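Of the protein chains in this complex, all but one are displayed in their positions.
Chain nomenclature is as follows: A, B and C, assigned in order of appearance, with residue numbering initiated at 1 for each chain independently.
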């Protein structure tokens, strides 16, 4: 049985900025959480979409067989950093079925942490 | 391959009011986030449903080919503004497949930000 | 085209208690948000599941044709109130396709509002 899908979409990206509190625990972030239940290592390809320019990518995210990987969008730098406080969306393509969840941590206000997230859309 | 769907639904709209903090970053809002991975510009049609009156619309949301668009419900004014602090839902129809995510920011309490969201339902 | 499904499930109910702040805006609640895009009024039937007793119901939720309805679980009293601060889940059945979203507002801490939610699962 296939566990997951090969294409996933998150339209509502926006890394909160600035953050407050000790890093990295309280850094503001958008995060993609991937689970690969297959027996095959996967190099997932991520494309970032914007409101006013062509998509940027591919970013490469390696997720081993029978492993998860939680990646902060803030940490992606190749081919280029995703600018903070700017709307974006993303499209992931995987050679094997995976499952993708999206999480945001917002610490723009000192002493406050806000979270939101959703399962990505399997396309 | 089709990435997304042509019809999306969000039953649980309710723009928080009032908001506190610098605008527009801390304005209370409900937001629709659309991603159009196709090669064709799309004019998405949005219909707003209420508890006690006929639906209002269509609102028109343009989303370019290979683009995202994040739209605050608060900013929609044509054919009429969506009243703040009033329950609503919405139905989106697109001529091409898109993916739609819903996000709420609640700043009704000074010094507090609360977030919630979910992928819209692809119908 | 059918917009939505006739059966929806929310496993993770738990009305936060107590709440703080002016009622009803800041009352702690779990809420079900329904959208009926059909041309037919619907009486949706809700069954509440518990950890340690038989399900209770049906609760009746009327949602007009082309209408939404946002219902706080706290406000359901017939056949019996859903006890606050107690884990529950719910199963909705509708004679017409609808879409269902779940929202929680937690104000157990004075001066703090936390939100979470998700689309219900269409079964």
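Note that contacts are C-beta pairs under 8 Å (C-beta built on N, C-alpha and C of every residue); 3 or more make two chains touch, one makes a residue touch a chain.
The model shown is predicted, which means the values in this text are computed figures rather than measured ones.
Enquirer: Would you mind spotting which of A:34, A:82 or A:123 touches the chain that isn't drawn?
Expert: Checking the options A:34, A:82 or A:123, the one contacting the hidden chain is A:34.
Enquirer: Considering the entire assembly, which residues of chain C contact the chain that has been omitted?
Expert: Given the touch definition above, chain C has residues 7, 9-14, 49-52, 54-55, 87-89, 91, 104, 106, 108-109, 111-112, 114-121, 123 touching the missing chain.
Enquirer: Identify the residues of chain A touching the omitted chain, counting contacts across the whole complex.
Expert: Answer for chain A: residues 1-4, 21, 25-26, 31, 33-35, 37, 66-70, 98-103, 111-119, 122 touch the chain left out.
Basically, only the chains that are shown with their structure count from here on.
Enquirer: Per the centroid of Cα atoms for each chain, what is the distance between chain A and chain C, given in Å?
Expert: 30
Enquirer: Could you say which residues in chain A touch two or more other chains, in rising order?
Expert: 116, 118
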